[in-house]
Structures are given as structure tokens and as C-alpha cells.
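Just one protein chain is left out here, and the rest sit where they should.
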Amino acid sequence: MAYIGSAVSGILDTKLVAGKGQYTADVSLPDMGYMAVVRSPYAHARIINIDTGAAQRHPGVRIVVTGADIQQWSKPIPHTLNPSAFGGKTTDIYCLAIDRVHYVGTPVAAVVADTRHAATEAANLIEVEYADLPVVIDAEQALEPDSPLLYPEWETNELMHVRFQGGDVEQAFADADHVLDDTLRLHRHTATPLEPRAALAHYDDRAERLTLWVSTQAPHPLRTTLANTLQMDENDIQVIQPQVGGAFGVKIPTYQEDPLACLLSKRTGKPVKWIEERTEHLMAGGHAREQTLKFSVACQADGSVTGLKVRIIGDVGALAALAGWGMSYVASFVVPGPYKIPNCEVDLSIVVTNKGPWNAYRGFGKEAASFLMDRVMDRVADTVRMDRAAVRLKNFVPKDEFPYVQISGATLDSGDYVKALQDVMDKAGYQTFAEEQQRLRDQGRHIGMGVGFELTPEGGCIPDSFIGGYEGATVRVSPSGQVTVLTGVTSPGSGNETGIAQIVADTLGVPLGTVRVIQGDTQACPYGLGNWSSRSLFMGGSASLYAAREVQHKVLRVAASMLETAPEDLDCEQGRIRVKGQADREVAFNDIAEYVHKRAFDHHAFDMEPGLESTRYFRMGNIHHVPDDKGRINTYPSYPYAACVAVVEVDVETGVITLLRYVTVHDCGTVINPLLVEGQFQGAVAQGLGGLIYEQLSYDDNGQLQTGTFMDYTLPTAVEVPSVEIHHQEVPSPFTPLGTKGAGESGVSSPFGTIVSAVENALAPFGVRIHDTPLTPQRVWRMIQAAKNGTNGGADA
Amino acid sequence: MQTTIQLIVNNTPCEATVDTRTLLVDFLRDQLDLTGTHLGCATGNCGACTVMLDGLTVKACTILAADVAGSTVTTIEGWTQAARQSGDLHPIQDAFVKHHALQCGFCTPGMVLSVQQLLQEKSQPTEADIRHGIAGNLCRCTGYASIVKAVQEVAQTSSE
Partner (left out) sequence: MIRVPFQFHRPHSIDEVVRLLSQCVQNGEDVKLLAGGQSLMPSMNLGLVAPAHIVSLNHVAGLDSIRQDGDMLAIGAGTTHHALAKSEVVQAHCPILSETAACIGDVQVRNRGTLGGSIGHFDPAADYPPVLVLLDAACQIVSPSGERTVAAKDVFVDYMTTSLSADEVLTEIRVPALPSDTGTAYVKFTRVEGGFAIVGAGACLRLNPDNTCRSIRVGICGAAPVPVRLTAIEDTLTGKAVDDAFVEVVAAAAYESAHDPVAELHADADYKREMVRVFTRRAVKTAWERAD
């Protein structure tokens, strides 16, 4: 094993660092037109009339379309996750709004013109007449009986209601030493990758084929969806994913603009390019996180948590075909996370409002569950006057009880939560922190330490969807010994291509430089579901491992025949195949490759199947779609986790929080490449920190987005984000051949609970309790003032 | 409305006719096919469009192509070509690769040029200098730690 486990640089990095990456917006075709989308300026309205006359006549315009045309020419876009499959409501989503708009930014019309300037000019000439409808932007109000309805045919704004229950909750509460309640509010924010969405569609009239270059995470499912929407044969569609400039979930589903661009290419007979503007992305690219989390917890005086009732209200904005609403479902599925709380119930309402639709974002609801459980543990600790870490240690699922089934059916695979938390406390100096804290407090400085724990289920696999638990890969060796790996998983910059190359290079015993990984082309790659839920390396990598093993088996067989020994007696390293212990008896991997291709009928190869190529699929274990006796299923096969400690300083004059340290012990199973895993974790923490303190999608009462540009949707810079101290605890997954569990998402969830805990600790002299995010300076400052003024109830903010 | 400009891009004199509305970033990408310069926000916040204008880093989405007549523009492509030393890349780029100071690579060309500018002004920056020096370049992937490490290594190597 030369490469697995080592910090190999990203195999695409030398290209990307020189600006040679080709992203979708960089791809051009002769005579392409540019698409501009007209979006609703109102949060809720009926479309009375659309006058496209002036736009049609504008010079350079090739086509102008509205919902009426779209309804004629195409079908609704299949939902990435259809709520109706979960007993929820649904609605048809076409590429453009048909007669009603439900949020500011709803696409209502589109133009294609010769130039981008002409397209936007024409878009400005389209006159849409709207009739206002009453707006509802608050989820709890939306649940009131007299609330305006987004989809009147539902007769409610509740998209879905879900309940999970286990044990005897009422008894646990009756027997408890303490019962305490709280309400937490997470605010709306989003992934907003640096590369906006983009698409280049080319319908070739002569070949009757459609090619779509698109910034997506899931090319194959996208092709299937396009075929449905456009009523074409899948065979006539090729989806190509160029380099993707970050995705973090938002590029998983099929967006309305994807089939729209295809359709307009077909209608105009020429390629159509669309590049999203940042303002469009922030209003319509998909939002996340906004949830109210109410809990009631029963505990004993010794800190053991015996019962938990949770009520989650997910404000998922308007419904789109994106998978966003599923995040609120997952939030409820993951409760109570890493803790053993047998008596537990979760009641979830997913609610639509006149705000931008939710879309997948790294964390996918697990961050809400982490935040909730971290707050539960902190509140219990404070109530029973125990150390916050000690309460967690007391309630963790013990390491000898895996697999452990939670009330939802979530089947936790493996781990050692106690050790992870103890280790991170040691690394962070948890036990000695109080002295330092006091010393600085005496100087008027307020630093605090918090603990947190995130459970990050990975590899999500949902019945009857393309969110699935399998992956395919092809390994192909050319006559010159070069290796091509074609995968169904893709990389939006998360580095799995490097990890996969490492696995294949080690398995074949060849230099890494001879391995090329090809992803994201439906014409070339085996069918696969793409990149999300940290699945790419542990599923795609496992499929690649299987395929590479099969190829290697043949290579060794030929080599053994040549070297007059048995395959088991051979070693292959850096392209040299040697008889174990006999350095002089060797043959080159490349020579075997050439031999197999050219001399398939010669005596070293005549009794085996020709070719050095294998396509294998990997099916993940620990997925249970057949309900158990309690009716539970398990949609997540793998449960990475991270124990974290944060150190913050709070400027009590301003409320400004500075994150000084963030230390973690992270278990993603076997680490294939620490450089990649740490890079992912660090980036995820930065997003969690950004979400907790700096970023907010804020709406006014009319449903107008107030933070629609990067001027006011403030992302953290290098000054705000400290370098995270990352330690690995490798408890291998029993369900993957290399023990990998999935990395990439983890890190985004823990900052919520960990930093909040640290801020409370820093402000302990004031007795501040935090319930709501974002933790803006103003909010923190207000809490401190309220505490100082003795209005301690008001210190709860 | 069109206007004609003459300027030097990546050491090569060039003359072009542009719509007056054309941003420098779009001119480079669409008319000169220099797609290493990226567009992330068009409000001057993200830094993905960073190029060198007359030797200083600027955000090319905040500059009109029409306004750079007579100037010298260097993009990541030209800079890499001119600045590389022994290998194919400049030591800053080598350090980025070594420390995996990029993931999706979308911010990277702009980030590299900002690092170049930083080290030009201060060859031995502190960590705080580095963080301030790249604050005009947002990265949504890395969380910056690996970038800081890469810059520290370049600075250290150059001092030896």
C-alpha cells in the first residue's frame, strides 16, 4: 500500500492552479445563443398576462418563451425527491411558472439572443402583469388555519408531517428528576459555491441528439430527468460535467434552467448558453437550514437523559423539484444522534412559505440535529450542574453496542464516541482551560471553551429515488500500461478523483501518474448516481477497488505464468511485478499489458478472457429498505462523526465573536488521503462558522430578499476562519472493503453547537443562554446587555 | 455602442472592438478566450476575477474593457507563462499543489495572483499579513488554512 493513507496532492491541482480548468462557462460553441431568465419580483402573485411583443422584436433575439409554451412543449420536471413518496403533498414544477409565482425569483419567462447583452435587454422588455396574492413568510404563521395558502389545492401549507417514536416517553418524563424545555431557531442560509450554475445545451438537429454541458453533481440522473421532461430517449442525450467550481449539494438536482436551456436549443436549432448571476443564485439557487427546533428533555440527577420530545418545524420556502425539503426530514431522522435515549419522539412539520425553495446543502439536516442535540446536552449539564462534556460521555451509545438502531431506524454502524470526545478534550487542554480563562477574565477578556459532537450519516439511500446506495466503476488498462478509471461518481472539487486514483494505483501496483480518472460524462462512464452525501470515495472508490482487483487478478495470472510461479507469490509495486523475495525475477506491468492485448492467443494468456478491463458495481451494506417489525427503515449506511472543541473570545463591548481555536477528532473510517480529508473538514468548518455567524438570507415582510448580493450575504474571509486542528480516529466501517465511511460533509454541523457552547462559556459571568442563530454581534451584545440589566429572562435570545 | 481599444495582454499587444458595457473579465474570457479568470459575483466581493492591471491586482468585474486602453493586463495564463521558474509552475503554484490549497480551483487563479501581490509587497509576511492579503479573495472550499500554509512555505523558502 504505497498511496492509500498518504498525503498525495490532488491529481488535478497542477492544471487548476494554472487556470487551465475548464468549467461550464468556459465551454463555447460556434453560433451559440445566450439565455436570460425573467424572474418574479413578487413573492406571491398570479400571472395575469405576459407581453413578449417588444422582446420578440428586439434585435438579435432568437426566441422568447413563457410558461404557456413550456407547458405545451415539455412535461413537469421529476422531483429529485418527491414529497408524495413520503406521504406528503406535491405540485408540478415546469421549467417556467405556469400561472402563479411563489417566491421572489420564480422563473416566469426566458429569452435567447445572439449576445448576452441582447438577451438581457430583451428580458427587460418583457412585461408581466401580476395580481398580488397575500404573502406568508413565517412557517408558524403558515400553519395557522387562516393563513394564505401557497398551493390552495393542498388546503394547508404543511407539505408533510412525520412522526418517529420509540420507548415509553410519557413514563420517562413522569419518572424524571428534571424536565426542561427550550426552543431553538436556525436561520436561513445557503451553500453558494463560488462558481455559479451554468449550462450549455446543444441540440444537434441532424443527429437528433442533445448534449448538455452543465455544472452538476449528478450527470446520469440529470440525463434521466431531462429525458422525462423533454420527452426524449435517454439514448439521445449526453450530459457532460466539466470542472465544477464547488457544489456542496446545490448542484445535485435538476434545476429548471437545465431542461429550459435544452428546450430552447432544440427550438432554435442552435446551442444555448446560460450563466447564472450571483443575485439569481442567492434568490433562486436554493436555500437551507431555517428550522424551529423545540425540545423537551427528561433527565436524572446524574445527567442521564431518559426521555426526549422534539418538535421540528422546517420552513422550506416554496416547493421546487429540488431535493431541499428532504433536509428537514433528515434532521428528524437523525435525532437523537450519537446518544442512547431509548424513550424518544420526534414530530416534524415541513412547511411551505413564500421564500426561495430549499435545496440540498452540505449537512443536509444533520447540522440541525447536531445543534439540537448539543443544546440538549448543554442544557441538561447546566441543570444538573455537571460538566458539559461529562453529560455527553454519560449518554453516548457505548462502543460495544453497534450496530445501534435509533428510533427512526437510523442504524449507527460503528464508532467510539467516548474516546473521540476524551481525545479531543485532551488535545484541546479541556481540563486546564478554566485557569487560563480566569486569568484572562481578570484582565477583562472573555474567552470560552465549548464542546460539541456531530454525527454525520453518509451515503444516503432513499427508496424509489436516484439517491441510492450503489456505485459503478470501470478500470481499463491500455496496451502501454496506462490505466483509465471511469466512475459513476463525480467530483465538484472534493478530490475523490485523487483518492480513487490512489486506490486503483495501489491495487494494480502502478505509479499514480499512470492512472487517469474520468468522471461526469454519461457517454463514457458507467451509470452512477454522482456526488453527494460524501459517497464518492467510499462507494465509487469501493467499486473502483473491485474493478481494479479483477484486472489485477488477470495481470498476475499472466505474470505468474511468465515467471513460472503462482499468482500468490507475486508482488506488484510501481509497475514492477516481482516474485516475493527474489528481486531478480520480475516483469514489467506494462509488458504484461502489451502482452494481453497483442498476444491473447499465446500460451501465457490463452486460457483467460481477453482484455484488461472490468466494470464492477459496489452495493453498500447496512441499508434497510424493508421495514423492520417496528416499521423502520435505514436510509444511511455509514455514520462518521466528529468530537469538537472550540475556543472563542467575545468582545463584550461589541458582541463580536472571534473563533480562536477549533480542535476535532474525526472518524471517517479509513483515511485514504489525509490531505484531502483535512481539506474537506477545514472547508466544512468554515461553512459552519459562516452559517452560524456571518451568512444570512433575510426576507422582509413582503417576501423580498434583503441579502441578495455578496455585499450583504457576507461570506467569511481568511481573516475570520482559523486553521482547524484535525486529528483522526479511524474506526473502520464494517460495510466497505477498505473501511472508508465517507468524508466531505462532516465539519459543517459541529460549529453550531460547539461555538454556541463556547460563547455561553465565555459569557458565563453574565449567564447568557443562546437559542437563536445567526450569532451576530448585535444579538450577542443584546444578550449581554439584558443579562447586565438583570432582565435575565431577556438574556435568552 | 462599440469602442476600440489597444492594450497589452499577457505581454502581447492587442487591439479589439468591444461593446462599451463589456467588463474586463468578460473581454478576457469571451473575446480573448482567457478563461482562467473567473466570474463569481460581479460586485467586487469574491475576487475570482482578479487580474493584474499595470502590475497591481484588481477585480476585473469592476473595470470596463473600454477603460483599460493603453494598459497592461496580466492574467493567470500570462503570469504562469512568465513567472514559472524551473518547472511548469511558479513556486507559489507549486506550494498550492503541495498543500492542496485548492479544491474546486474556481477561486485559485485569483488567489494565486493575490498571493503574488502580497509577497511582492512583503516577502516575509506574518500569518495575519497573509490573511489580510487574501481577504479580497473568497474561497468557499478550503477554509483558507491550506492556502495560508502554502504562502508561509513560499515565504520561508525564499528567505533561505
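By letter and in written order, the chains are A and B; residue numbering begins at 1 in each of them.
Keep in mind that, in the parts below, contacts are C-beta pairs under 8 Å (C-beta built on N, C-alpha and C of every residue); 3 or more make two chains touch, one makes a residue touch a chain.
Source: prediction; values computed, not measured.
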Point to revise | Chain not shown: contacting residue from B:N10, B:T35 or B:T57 | key: B:T57
Check your understanding: Which of A:N124, A:Q141 or A:Q704 sits in contact with the chain that's absent?
Key -> A:N124
Study note, to complete from the structure: Touching the unshown chain, chain A contributes residues 116-117, 120-121, 124, 277, 279, 653-654, 656, 694, 696, 698, 706-707, 709, 711-712, 714-720, 776-778, 781-782
Point to revise | Residues from chain B at the interface with the omitted partner, ascending | key: 1, 3, 19-21, 23, 26, 42-44, 47, 50, 53, 56-59, 61-64, 66-67, 69-70, 114, 117-118, 131-133, 135-136
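Here is the rule we go by: only the chains that are shown with their structure count from here on.
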**Study point:** Distance from the mean Cα position of chain B to that of chain A, given in whole angstrom
**Key:** 29
**Study point:** Contacting residues of chain B [partner chain A, same complex]
**Key:** 19, 21, 26, 29-30, 35-43, 45-46, 48, 75-77, 80, 88-89, 93, 96-100, 102-109, 112, 130-132, 134-149
Revision key, fill the gap. Within their complex, chain A touches chain B through residues 9-10, 12-14, 16-23, 25-26, 28, 115-117, 191-196, 243-248, 275, 277-278, 492-495, 675-676, 679-680, 682-687, 709-711, 715, 717-719, 721-724
